[in-house]
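Here's the structure we're looking at; comments come further down.
The complex appears here without one of its protein chains, the remainder shown in place.
Here is chain A:
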Amino acid sequence: MKAFTRHSGVAAPLRRRNIDTDAIIPSREMKRVSRHGLGEGLFAGWRYTLPGGREPNPEFVLNRPEYSAASILLGGDNFGCGSSREHAVWALAEFGIRAIIASGYGAIFYTNCVRNGVLPVCLPDADVEALAQLVESDPQANPVAIDLERGEVRCGTFCKPFEMDSASRHMLLHGLDPISLTLQSDAEIVRFEGARRARFGWAFSPLKSNASEGSQDVEKMKSTES
């Protein structure tokens, strides 16, 4: 995973509450079996004039020349709410977005960001608004700098500290692979699983085995497969 330590770039304001992951990437744009090629579909409903089309809507912030090469989004509260689709973060990352600054996030989206090296910064909405106003006067001349090590967002005279839970921070700073980390605890998982299976066998109900009464029902359900 891509690490995040410091980043400075053009910030684009998308100051709406509840920007959902359907807006970030509509379902018609996520019909892929790979993580790649999704950047084109980012904000497709707002970014292009027609569904499935690629004619840019000149009004949309990321299409405006003053925001070209934007790598930071200034969002509204509850950014990334809704569907769990990680395609939303893959699309953001492929488009070149390295960080989002908003007052709150959908929980699944937040985790998806951290898993993909995109930094979700939490600042009070008034601060995000102040930052947006600073940036809007001349976005290219007022890049926003984010320092995850120091926990700081800067833009000219604007300087605000931000906090992040230590697990996410650690993972982002070091670009860690969470699966490898978890597998370091494999002996503990095996021990826990064994104890749980012994006490709560029902939670390990056999979905396949022919030994149980339950599976016969399943076989019956499956035997009439058309």
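Simple rule for what comes next: a residue touches a chain if its C-beta (ideal position, glycine included) is under 8 Å from a C-beta of that chain, and two chains touch if they have at least 3 such contacts; residues count from 1.
Quick note on the criterion: contacts and distances are computed from a predicted model.
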Among "Potassium-transporting ATPase KdpC subunit", "3-isopropylmalate dehydratase large subunit", "Glutamyl-tRNA(Gln) amidotransferase subunit A" or "NADH-quinone oxidoreductase subunit J", the UniProt name of the subunit that does not appear here: "3-isopropylmalate dehydratase large subunit"
Of A:Glu59, A:Glu149 or A:Glu188, the residue in touch with the unshown chain: A:Glu188
Options A:Arg6, A:Arg28 or A:His174, residue touching the unrepresented chain: A:Arg28
Omitted-chain contact residue, chosen from A:Arg17, A:Arg64 or A:Arg154: A:Arg17
Sites on chain A contacted by the missing partner chain, in the whole complex: 15-18, 20, 22-23, 26-28, 30-35, 45, 50-51, 76-78, 81-86, 89, 104-109, 111-112, 115-116, 125, 165-167, 170, 178-179, 182-183, 185-186, 188-189, 192-193, 196, 200-208, 212-214, 217-218, 221-222, 224-226
